[in-house]
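Please see the structure below; I have some questions.
Here the complex is missing one protein chain, while the rest keep their positions.
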Amino acid sequence: MRPILMLSLLVLLTSSQYALADEVPLNEDAIERGKAIVFARSRGNCLACHAIKGGDLAGNYGPPLLLMKARYPKRADLRSKIWDASVREPTTRMPPYGRHRILTEDEIDLVVDFIHTL
Amino acid sequence: MIGKYVFLAMGLAIVAGCGLQPSRDRSASPTVSFAETYAAAEAALAKAAASRNVWSKTEGLLQQSKIANDEGRKEDAIQLANEARMQAELALTQAISQEKDWQENVLF
Partner (left out) sequence: MKKSILSLCLIGGIFSVLPAVAGPEEDRLAMVKYYSDRFPDVPMQEFANGLYAFDQSAREQWIEMEDFPPYEIAIDDGQVLFETPFANGKSYADCFDNGGIGVKQDYPYFDADAGEVVTLELAINQCREANGEKALAYMIGELAEIAAYMAYTSRGNEFAIQVPLDSPGAVAAYSAGKQFFYTRRGQLNFACSSCHIQSAGLNLRADRLSTTLGQATHWPVYRSKWGEIGTIQKRFAECNSQVWAKPLEAQSVEYRNLEYFLSYISNGLELNGPASRR
């Protein structure tokens, strides 16, 4: 079990560097598309739990999505939180958007693009 | 030994990175038959059902897969069946791990 865990951590680390290296300048289009996924009830439905600037009828189940760049200086950390928050916090209530294939990998990228602007 | 892990990890990272590209469809190869893919999905779904934990969209994906195949959209059909299979496998994994891990959710 432990080598697998180590391995996945390594993968996360290296892939984050990879992502950083790969990062292209954000474009408005990606941010808008990410926002649409975040707000859509049948996709991210993030407003169900989080207050988000520009969204109505937000829940307070989770914390407001504010100062995201300060809270997650590394884009990859934010991405991994959305992908599967239980890696760091086993009792999290945040759905594992990536691990459970709730969103596609591309959609998660767009969501991260948008959330990182908040 | 450690070097081997790093090498492997880097390899995986590259694979994961490639996964970020639109096409991570491992069924794209034309040699994979719809029948096999669909049967594998059905088998995985049956296991999830036996664990009493089927996700709500999985059966719909299988139906869409069948329709896609009937309409001659073979790539779509295979992709949908694969998605259904992966969902069913994840649901089974969830059911098995929760048999033990449910106690983590008991806070008092």
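Just so it is clear, A and B label the chains in written order, and each chain counts residues from 1 on its own.
Keep in mind that, in the parts below, a contact is a pair of C-beta atoms (placed from the backbone, for glycine too) under 8 Å apart; a residue touches a chain by one contact, two chains touch by 3 or more.
Fair warning: this is a prediction, and the values are worked out from it, not measured in the lab.
> Taking the full complex into account, what residues of subunit B touch the chain not shown?
Counting only subunit B, the missing chain is touched by 52-59, 87, 90-91, 94, 98, 101-103, 105-108.
> State which residues belonging to subunit A touch the missing partner chain.
So the residues of subunit A touching the unseen chain are 47-49, 57-61, 86, 91, 93, 95-96, 100-102.
Everything that follows uses one rule, which is that only the chains that are shown with their structure count from here on.
> Residue numbers of subunit B touching subunit A in their complex, please.
5-6, 8-10, 12-14, 16-17, 19-20, 22, 24, 83, 86-87, 90, 94, 101, 104-105, 107
> Which of the residues in subunit A come into contact with subunit B in the complex?
3, 6-7, 10-11, 14-15, 18-19, 22, 90-91, 99-101, 105-106, 109
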